[in-house]
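The block underneath contains the structure these notes are about, expressed in structure tokens.
Note that one protein chain of the assembly has been removed; the remaining protein chains are unaltered in position.
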């Protein structure tokens, strides 16, 4: 085991950090903040980051990426968040949909979408959840009916983030009967006819969206994998989402704000700080284990990382709401920290729900994961 | 609502306390302790208590009781435990089997058993659990097959306390097919032919027992209720067990020992003490609500009291094992407190298992109990 | 000893609940905050005044009916169940303070003429309370800076240090005298109000308290118990809405409530709420029967805060993504609980204080 970074990796981190400190980035970030709304449009900022090669650091150069290995990729993501870049667009576009396309897309699909994503010119959303299908994705109702050499999509997707400004949806739909067998994955142009995106106001700074698909045409080339073969792909795509890195970095940001804002810590605070800091360190290691584990993500390790990091971030957000007392001690704490921590509390409930609820994670860990504790051949856990 | 005691009740408490301080009681208690074993025989002590009218305080005089109301009865039990009397025999004989006989027994059964119990001359055990039937009592396998005007019992009961010295067992057995319909309740003479009692060594000071029933004859008069009608009675008997008072009193004794032994409390200790003391107060109220709620015990309130009090006592036992550091700070803490708290830790796991596991309590609360939160007519919770 | 809620109290609770309305409440939470930190006009406060709620726990000589703290905790609990904020809680504290200090404001408060907000009570030791100084006969100069929840109140009640740091006073300032130096970034948050040189009438000082003992009994002790009841109500309301959702929402062909993991956690929440509810009732009873209740008021507030916090989080988890939206407004409880958990002191500080008292308490 090796918990340190090589000299090359450390140099890479420094270089990336300097790039995030570039004037163009700082300016773009300032303009984002100057919009003065709870959910500013970050696309101009992302275009700057794309220009600087800071988005798709880990993708091959032929698709517009930086050709970096997983460790360097993770370093770049850490620095992105630490530079204060709002990361939802990065998580959805680069880390989830883009990475999944890279793993499972056709050559045409990759060429059609990845370079534009890497440049910060095209953005993507995940469209799995429906009003009646949350954790139980096998019950989804959106249909894809054959139409010439393509399909027509009908249905409703909900709780998607940023879909008012994204261009591409990774959409699960039913192409046949059955629970898991009848599901296929499509790439949907969110500007196409028949797509209607409405906001669902949220207490978090980022609103959700409802995406109504009313006979939306998708072509033969927009299918991922085989017709009806979407379920195993979906499982893989979900595991890709679950590195826990984004949650770990949120926890880090919040915990640091709590610590740095506290002028006169008492023992109870110190005990809480020590505990949360230790768990943050552990969370980081769990995430790194997934990130460096190769392209076939270990489903259980990913579930552990997602569970642990999101529960921790939620815990820190709740802790932050108490340690300073009423109103985050805003009589003396600077407004920037107050606003950060205050928003954390409103964001926190979503963390243990998005990308698979904690219950789904526990189901995965409690079935497949625990089999490792049994003497060989004693379980059928994987099937349950 | 009324959280205080009347002058009469307070006087009664004082009187009872004095009686527990009687020389005969102190002597008998000293002799129990002088046995120098982990599980001393408390029967001689109970005979003294019986003589002094301190056992069946709440039973009618005609059955050897003191005719006191539920509040006075609970006061007497509190004082019994506070006087340091080991209470397992009292809980099983007086508070569970005896009380249940009083509620559900025939006149003959009451006369046959209650007065001797009240005198401390006869003791009882509960025989429900079997090797394969713990929480799932509907799966019990012990059979009662007709034999003349009575029955013969065959089966094995486990995890019973004190059954090596008790005289009477309240036993659930199968008189017919079905899950719940085929169950009947019997009073079994534990000295009868075919009864074999073996200890099952436990880490707690009190060992468990295995009771093998090998064609044990019970007469027609030993059936409680109707043949095959044992399930509703059993449910009622279980609710009677679940006042939580015994667990509350354990938690009280342990918490007091922790507090009184701590010379230099720091803030973390004080916060823990405040929290546990508040929960203890709440636990006491939950128990009193059950005790004063009349003979038809509210199943949900009983489950809440049992759950809360046993989890609290377990929590306190675990807390006690940490606050003084390694070895209960025995370098300076007196041996009596160390031994009490050390034994508490070994007893603690059993508390959330006996008289219905915490999971069974949560099942009751989560089905019937939560219906109260629903607008009328919105649930079938009671049936699940 | 009779731990069952009595029929009169039950009826009173129902009357209160029947008058409370939550219409429009959740939509407001999801809107951008107003530029002026002033909550919407409060229909529920009007409803409570209509049934003379402020009189329930007020002295006879001031137009009250002296039903005791038990009655006002009941109202607080019902407000919590509905998930609504209300001037009622701060009014009740102001009445207690005015009664203790024999302040002339008392009658107006009991009559329900002043909608009050409370601010500055978050520290058990009042270390961050503003200070006030006498300015001849003109009244009081108040200096300090405070987190305040925007509301439709007429006045804000706050603790102030008097004469250096010898005494603690409870003072009632006009809500409009607050100078906002920061506004909430989103609904459900607080702003910062400055009181630099705020001048008020001599009569604004409702009472003086000894800082060491003043916070666990007297007006502030009673406020703790009322706040505990409010938190119990918030937990109750959150659980009720969650149970209803778990009964209705199906996944994997079963209602959520049928999964033992969900059912058990909801059941645990019920047990915790019941425990806190009884402890609150007992604390009110202690106060009403003239017994010491410093330990009880401290402990019950800390316990109720924990129960509310845990139940609020559980509700959001079981409710899923829709609980963050108007589709399932569990967030009403979640956001309110954040504010109320620390309003009269952080739970950990309360526990430490309570523990210190317990070290020498014969009753443990």
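Read from first to last, the chains carry the letters A, B and C; within each, the first residue is number 1.
Definition applied: a residue touches a chain if its C-beta (ideal position, glycine included) is under 8 Å from a C-beta of that chain, and two chains touch if they have at least 3 such contacts.
Keep in mind the model is a prediction, meaning the values are calculated, not measured.
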Query: Considering the whole complex, which of A:171, A:218, A:233 or A:255 touches the chain not shown?
result: A:255
- request: Have a look at B:93, B:125, B:276 or B:354 and name the one touching the chain we're not showing.
  value: B:354
Statement: Out of A:202, A:283 or A:354, the sole contact with the unshown chain comes from A:283
- prompt: Out of A:32, A:211, A:307 or A:320, which is the one that touches the chain we can't see?
  reply: A:307
- request: State which residues belonging to chain A touch the missing partner chain.
  value: 1-5, 9, 71, 252, 255-256, 259, 262, 265, 267, 269-275, 277-283, 285-286, 288-289, 292-293, 301, 304, 307-308, 359, 361-367, 369-370, 373-375, 378-379, 381, 384
Message: In the complete complex, the non-displayed chain touches which residues of chain B?
response: 38, 129, 132, 134-136, 139, 158-159, 200-205, 208, 268, 314, 318, 321-323, 325-332, 335, 338-339, 342-343, 345-346, 349-350, 352-354, 357-359, 362
- prompt: If you put the missing chain back, which residues of chain C would it touch?
  reply: 259-264
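The definition used in the following text is that only the chains that are shown with their structure count from here on.
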- line: Counting contacting C-beta pairs, the top-scoring chain pair is B-C
Message: Can you work out the whole-Å distance between the CA centroids of chain B and chain C?
response: 40
Statement: Note: chain B sits from chain A at a C-alpha centroid distance in Å of 52
Field: Residue list for chain C, restricted to those that touch at least two other chains
entry: 348, 352
- line: Each of the following residues of chain A touches two or more other chains, namely 268
